[in-house]
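Below: one structure, written as structure tokens.
With one protein chain withheld, the remaining protein chains of the complex are depicted in position.
Going by the order they are written in, the chains are A and B; count residues from 1 in each one.
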Amino acid sequence: MLTLTSDFGAPYPAAMKGVILSITDTRLVDVSHEMPRQDLPGSAFWLTRILPYFPPAVHLVVVDPGVGTDRDVLAVRSGDHVLVGPDNGVLVPPAETLHEDPTYYVVDHDDPESSTFHGRDVFAPIAAEIHDAGIDRLETEDRFTRTNDFETLTLPSANVEKTSAAGSVLTIDDFGNAITSVPGEFIRGSFGEEIEVNGKRVPIARTYASEDPGTALVTVGSHGNVELAVNQGRGAGAFDVDRGDEVVLRLSGVN
Amino acid sequence: MLTLTSDFGAPYPAAMKGVILSITDTRLVDVSHEMPRQDLPGSAFWLTRILPYFPPAVHLVVVDPGVGTDRDVLAVRSGDHVLVGPDNGVLVPPAETLHEDPTYYVVDHDDPESSTFHGRDVFAPIAAEIHDAGIDRLETEDRFTRTNDFETLTLPSANVEKTSAAGSVLTIDDFGNAITSVPGEFIRGSFGEEIEVNGKRVPIARTYASEDPGTALVTVGSHGNVELAVNQGRGAGAFDVDRGDEVVLRLSGVN
Partner (left out) sequence: MLTLTSDFGAPYPAAMKGVILSITDTRLVDVSHEMPRQDLPGSAFWLTRILPYFPPAVHLVVVDPGVGTDRDVLAVRSGDHVLVGPDNGVLVPPAETLHEDPTYYVVDHDDPESSTFHGRDVFAPIAAEIHDAGIDRLETEDRFTRTNDFETLTLPSANVEKTSAAGSVLTIDDFGNAITSVPGEFIRGSFGEEIEVNGKRVPIARTYASEDPGTALVTVGSHGNVELAVNQGRGAGAFDVDRGDEVVLRLSGVN
């Protein structure tokens, strides 16, 4: 199984699929080609929340604002998974989520046909070849060199105290929910109570439908983080936040 | 074969696919993850028009505004098809379209990991397990209980007389065509004539290209219903209608 993730939209991913299927006859699964565009932490966040649900696979990840520069190509062995993509940090959080101690390899490769689409010309063939040869080849083939010298990327964190927490908006999902860096544990004991979000007082709901349609609320999203939402509406708008914005949460009844 | 339908956009459906593929190694086919958001009749309408083209399959359907509430989980046997999804009515019209006499089962399940993503935590594993075990297990396994007590949902209908019809807009498709609840039979004998739509007089066309680009028209869509369209344009705009709006049609030459 080989999964594909990119920020390409359509139709560029199809060229990657053609390349892969010319090399290996495996199942392809699109994770998404609508990753937050050229947003490394946002894309890495989603991968940490999605890839762990997959059985062992080769995961091709192409979110690559530096395409055409001399950044390396990485293959990362993480348990029985392998991630293939650019050395810009985007592989690191998901690799560390899949397995506590991933192994990183720089991949030697020929000069690509294009300077602007390494997904097609570099990453897709490498991912397909690793899948086709078997992931143990990472240890035995000369083109793969173990490295500890790679770009790291740390997902935005949060400063959590007993009754307040400060974090930021990691990404906005397709429903308009603003996903914050604050762990869901901060509010999990307070369902039914109220909370202040950047000064705005809203209910802490166990689920969207706990409140009337149109009501702004805070909940724990399926990703495990605190989420700013509106039942059947768009939380990002109601809370007036965008990616990267600071979010200060204050549990009510406490001043 | 297992099909997936949701109103999730991206990237949430990928987590459902990972869950399914961890349980069963079957073909996955996306019906759509762009179903009209949290719109049960709109989504049910599309399913009635699409699922009948599929060979026997398990169909996972997650349009679920009440996620996290105590609504039941249903599996519906409809001929050689099985639909799995929330007990909110969305499964009923497609199940009754696939087979005249479907059998409904409430599915017993463990408490899910999340309160906001039962597609991943409840429905996907159930659909995968039913596919993996074979659909006849619905009759033999204790976790499936036959029921006649489920939410129903009736698609919006139309009041059709000889020269006039009153219905509503079921949904707007990606081309901007406004699909009405009026059966296509109402106009099928009148191609080339004119019709009044909410007072606006337009041609009844057998196909979009019968009229010049930019011309508002009425036709019978591929779904069999009367459709308000514009050749190479957006009918919903030209007729100033949105989902749910009333549509009154009056065949011309008759007052």
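Heads up, the rule we're going with is that a contact is a pair of C-beta atoms (placed from the backbone, for glycine too) under 8 Å apart; a residue touches a chain by one contact, two chains touch by 3 or more.
As the structure is a prediction and not an experimental result, all values here were calculated from the model.
Touching residues on chain B toward the chain that is not drawn are 1, 3, 27, 29-35, 46, 49-55, 173-175, 206-210, 219-222, 224, 227, 232. Taking the complete complex into account, residues 8-12, 14-15, 17-19, 21-22, 28, 37-38, 65-69, 113-117, 120-121 of chain A touch the chain not shown.
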